[in-house]
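Before I ask anything, let me first share the structure, which is written out below as structure tokens.
Just one protein chain is left out here, and the rest sit where they should.
Labels A, B and C are assigned to the chains in the order they are written; within every chain, residues are numbered from 1.
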Amino acid sequence: MEKELKILKYTDLPKLIERFRSQGYPVLAPIRKDKVVEIELVESLENVALDALLSTQSAKKAAFPKVEKVLDFTFGKADVKQTAVNPEECKETILFGVRPCDASGFKSLDAIFGETPKDELYLKKKEKTTIISFSCPIADEYCFCTSVGGGPGNTAGSDLQFTGISKEEILVEILTEKGAKLATMFTDLLIDAKSDIDKSKFLADVKVVFDVNSVVEKTTASFNNTALWLEQSLRCIGCGACAFVCPTCACFDFQDEQNTKKGVRLRLWDSCGFSLFTLHTSGHNPREVQSQRWRQRIMHKFAYMPEQLHVVGCEGCGRCSRACPVDMNIKEHLTEIGSQIVLIA
Amino acid sequence: MSDLIKKVTQLLSDKTIDVFIGYEKGSADRIRATFTRTPEQAGKLIFDASCTQNLAGFLLKHEVKKLGKLGILANVSALRSIMQLASEFQIKDGEVLALFPNADNSFTEFTDFHSIEAYLETTDVGIKSEEQEMITRLEAMTVLERWAFWNKEFEKCIKCYACRAACPMCYCHRCTTDVNQPQWIPVASHELGNLDYHLMRAMHLAGRCVNCGECANACPMDIPLNLLTYQLIKPIHDTFGATAGMKADAVYALSTYKPDDKENFII
Amino acid sequence: MSRIGVFVCHCGENISATVDCEKVARITGELKGVEFATDYKYMCSDPGQTLLKEAIKEHKLDGVVVAACSPRMHEPTFRKACAEAGLNPFLCEMSNIREHCSWVHPKDDLTTEKAQDLVRVMVEKVKKNKALNSIKVPVTKTALVIGGGIAGIQAALDIANCGHKVIMVEKLPSIGGHMSQLSETFPTLDCSQCILTPRMVEIAQHPNITLHTFSEVESVDGFIGNFTVNIRKKSKSIDEHDCTGCGLCTTKCPQKKIPNEFERGLGFRPAIYVPFPQAVPNKPVIDRENCTYYIKGKCKVCEIVCPTKAIRFDQEDEIVEVAVGAIVLATGFDVLKSDYFPEYGYGKYKDVIDGLQFERLASASGPTQGEIRRPSDGQIPKKIVFVACAGSRDPAKGIEYCSKICCMYTAKHAMLYKHKVHDGTPYVFYMDIRAGGKMYEEFVRRTIVEDGTHYVRGRVSTIYEKNGKLTVKGADTLMGGIPIEIEADMVVLATAGVANHGAEELAQTVHVSYDAYKFFAEAHPKLKPVETNTAGIFLAGACQAPKDIPESVAAASGAAVKVAALFSNDLLTRDPLVAVVNRQAPPVYSSCVGCFLCQSVCPYQAIEREEIKNRNGEIIKTLARVNEGLCQGCGTCVALCRTKAIDIHGYSSQQVYTEVMALLND
Partner (left out) sequence: MQEFEPKIVAFVCNWCTYAGADLTGTSRIKYSANVKIIRFPCTGRIDFMILMKAFENGADGIIVSGCHPNDCHYSTGNFHARRRWIVFRNLLNFAGIETDRIQFSWVSAAEGFKWADVVNNTVKKIKEFGPNESYKQIAVSTLFNEEGATHE
């Protein structure tokens, strides 16, 4: 649809949440918990951390939570009765106050879970989620969205995007049908905006540090460059922090939790950084050492996904670097990959 | 050129060691571990007050070991880690060369366990006062308040296992969490899975934790995990007279006993 | 899918009186994996076992749960029955619905429900059971006997006469023990030495017996059939081969005033000495504490006079390692120390002595050549008081038990006294006279009736010296507790028999348990009186509790038979309920990381280091391995192992985990 531009008063912002809630919409928004910012259900605007640079974890949990039940089962004398979770059951939900990289992060997830066989559980939740993103007035040295085709005001993936244009006023971009539908709940609070507003004036300045296409090319060509991967990952300790805070990481694992009578099947996040990720029952592990797991992480986002799903699996949010206990800085490592001289066959 | 760089350059050029695990400048105001293999690389080594990470965990990393004879910049925690790992047969005497940063920016060279033990005897290995305050504060709470406190903390946990990966004592190839016959610890990071995991880990570190705090530092969700293991240090010391990571041939507090060990709860 | 059989026993009325057995069978029959469930009046009876066996065959059962009495009672019975029906015995478990349910709860639904829970738990456990085969270990057919008293001697001779090798260890320079100190023995009054010494000589000469005197057990490792024992042979400072036992040195030794232990301090001995004339071996040792040479650095008289130059001042202790298959503990007892009786002036007044000292006085080979002369002035006591229960049956002294032998030897003492001092008057203060035993009561009667010993029933409160006489204050409870004072020339205390000095340490060295009084504990007070809780270690004589000679000898022969039975097979069959370290395919090999924290928790040194090498012989991984011969299956290592690399058959993590889940999720 043709995008619409509106103006909303900061002072009216609380009303939005109130109305969403009164209409029975659960609202997920970033809130502060000591040093971390989590995305959780909120009842009102107070303690929603709009000033936060980024939430510690990405917003992917809205459609792909860390733990999600997919199946109930009970043991009979001779058989097992199963009841799968019905995706239709999930409620219309509003994801409020997240950043453009969160919104656009769903591109990758949509692509992955949209592959046949389609993952209805994810797709339904995503379909029933309306995203109101807030563009970024600030950025830090870990941000590199502009290098991977995004930006502080990137509207891709958002249904509505808010941009603070003065102490009092917020520029509201209505980007999708879903967004428009939601906006009807507060049309009375909106006034038309001048079409010539230059949004970029109000956005953080994020420098482009590498050319994504050459990074993709060179990553693809570097599969056998063992030295490179080893060098970059020598200090990697093989935890899953990077994957778990990443907006595009979609790997998961199934676990049954049961007693002698009944149980549930759960879908849980998993990470290619774990040594057990590819461990076979035989004891053989195709990715025996950490450098191979690091390679997998980069190759998956910058070679396999572009090749097979036509998206780059990275939004440049820099969460992985911020979360990394040993300061593996993906921006730095990608720049290095991009800047190496390799023969592209 | 700093003493550190001089020393490491020397050690590398005369092949005393093949690789030196030290610190270099990292992103923003952070520092990071670096693995110096040539005298040329030694130039980027730094050491200052911000260099507190316990690097000893890297001593057991397969790909690091393969680089050859190891040298390491070892603070007190790292030295204790080396002692504890030695007592658990993970490091042999003479296998590792440790450079210990003295207050006057000079560096003491430790090449054998005995000298490390001798040094540690004269050193304060206690936990930081602010950490003790936090523990005291928690101990002052009612049981239910503490339960609420930890529930709130564990809710944040995403089971990324950064704590485990960062801990020099968590070197098991197959952690109890990864055992599924039976599934002792739920893999899911729901309240129960998280509680089980953290209690199990704390218990497995009881009497082994060298209070380096890497677990808490590593946690992306900022959970004060170190408190769990720290608060066991005192009772273990007071009741059993044992402190982890002080002697290379120490007997683990929980695999020995005294016939007259004191307790007040068994009827 | 399992095919489990559930068999609920009524145990006559014992279970069915409070538990609805039929219902238990019906409900548990509905459980997943239960193929067959029934209840029966007496499962342990022949028809009951036949029912079990037929069900196994007919329903092709792969697991059996018998809900009946305690597995400690009938587990072997039913496992045997399963084996006979072709089912691996370790696929059979018991639910204890009698001792733990029907006998301790009233007849109501809760009790029946509990029974169902207990059965359900075992059904789930059995699903996780593994078929196991029993372990066979070789038996070293040599026995170690610790202690050279009458019990040790008897046990050693019996075992040796069965054709097995015996190693005897005696702490003192000679075997013989307390019996060799006795004068004459009740109830027959035959001389102790006369019946004992031939046995002592037999020990020394027996081709199957190796004797280590002046030696102590340093350490015991291993397990039934395969113990390794280190014996410390304390230096005797002489060469036993060169020494002929001529005794010249003992007569020439200038140091002559050392209180003689054998004479209980009533006589003296030199620094180089033979404990007593009939000692075996009859060769001297130097008491280094009191030898002038060792104290002052000069003397060496013995060395000078020794015709065979057998003295070895620089001789050092020697550690001998021996391999044995069984151990008999026969370390005997001791008598209460003097400081126990301030009120009796024992240790303060020379003429207040204990029973053993009296034995020496009465002994023909004793310090007085058998004449009863009091220690203070050598006078013959005309009036003598014997105090029974000196310490025994006296909670105030911390000894609540009856020392058992005192009644008899006190009577004997009184009798011997009368026989030697015809005009003397013996008094005996006693609480009760316990003379159970063949010819015992008759013996006491003789003392009272024929020898006119005055038996006074009552405790002695105090003894004090007044103008050369010992005033014994007591009360006669049979005369309404009237106070009695006797002015005696000598008092003999029948001091309590207590555990031997160092018994506690020895128990810990050989890994046996002991009771509150430090006497060694038998495996069962009635049915296993000579066994200990540690397989392969047996008890003989007074190290278990005070015993008289016939009792000690009987126990010793009992222990000897147990040893002989154990030695009757070349292989010993053991339950396979032992710990194992898991093994996996390369490159993992095992989840064991080789931290070996488990090594020090193992009470049996069963955890060994195993090195996995590659083709070039380089070590790839070092991990723990459990020696299933040594492992006794306590599972302490299992609970300690962080990676769960160690598990234990019969109580595996899988099994206990499932039990908990089954128990709580009804």
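As a convention for this text, contacts are C-beta pairs under 8 Å (C-beta built on N, C-alpha and C of every residue); 3 or more make two chains touch, one makes a residue touch a chain.
Here the structure is a predicted model, which is why all the values come from computation and not from measurement.
Participant: Touched by the hidden chain, which of the shown chains?
Facilitator: Answer for the hidden chain's contacts among shown chains: A, B, C.
Participant: Touching the left-out chain: which of B:G57, B:P186 or B:G213?
Facilitator: Touches the omitted chain: B:P186.
Participant: Among C:T28, C:Q49, C:T111 or C:T410, which one is in touch with the chain left out?
Facilitator: That would be C:T111, which touches the missing chain.
Participant: Using the touch definition up top, pick the residue from A:V48, A:A63 or A:C136 that touches the left-out chain.
Facilitator: A:A63
Participant: Have a look at A:L41, A:I138, A:I191 or A:V208 and name the one touching the chain we're not showing.
Facilitator: A:L41
Participant: Touching residues of subunit A against the unshown chain: what are they?
Facilitator: So the residues of subunit A touching the unseen chain are 26, 28, 40-41, 61-63, 65, 68-69, 72, 85-87, 89-91, 93, 121, 124-125, 129, 257, 259, 262-264, 266.
Participant: Going by the touch rule given at the top, which residues of subunit B touch the chain that is not shown?
Facilitator: Touching the chain left out of view, subunit B contributes residues 138-139, 141, 143-151, 176, 184-186, 190-192, 195-196, 198-200, 202-203, 206-207, 227-228, 231-232, 235-236, 239-240, 253-259, 261, 263, 265-267.
Participant: Considering the entire assembly, which residues of subunit C contact the chain that has been omitted?
Facilitator: Touching the chain left out of view, subunit C contributes residues 70-73, 96, 98-101, 103-106, 110-111, 113-114, 117-118, 121, 508, 511, 513-514, 521, 533-534, 577, 601, 603-604, 632-636, 638-640, 648, 650-651, 653, 656-657, 659-661, 663-665.
Heads up, the rule we're going with is that only the chains that are shown with their structure count from here on.
Participant: Count the C-beta pairs in contact for A-B and for B-C, then report the pair with the higher count.
Facilitator: Answer by contact count: A-B.
Participant: Going by CA means, which chain is nearest the middle of everything shown?
Facilitator: Chain closest to the assembly's C-alpha mean: B.
Participant: Using mean CA coordinates as chain centres, what's the gap between subunit A and subunit C in Å?
Facilitator: Computed from C-alpha means, the inter-chain centre distance equals 72 Å.
Participant: Taking each chain's centre as the mean position of its Cα atoms, how many Å separate subunit A from subunit B?
Facilitator: 33
Participant: Please report how many Å separate the Cα centroid of subunit B from that of subunit C, as a whole number.
Facilitator: The answer is 48 Å.
Participant: Could you say which residues in subunit A touch two or more other chains, in rising order?
Facilitator: Answer for subunit A, listing residues that touch two or more other chains: there are none.
Participant: Could you say which residues in subunit C touch two or more other chains, in rising order?
Facilitator: As it turns out, subunit C has residues touching two or more other chains at 588, 658.
Participant: Of all residues in subunit A, which touch subunit B in the complex?
Facilitator: For subunit A paired with subunit B, touching residues are 33-36, 38, 56-57, 66-67, 140-142, 230, 233-235, 237-241, 243-245, 253, 255, 257, 266, 268-269, 271, 274-276, 289-291, 321-323, 325-327, 329, 332.
Participant: Okay, in this complex, where on subunit C does subunit A touch?
Facilitator: 1, 30-32, 124, 584-588, 658, 661-662, 664-665
Participant: Give the list of subunit A residues in touch with subunit C in this complex.
Facilitator: 75-78, 259-261, 282-285, 288
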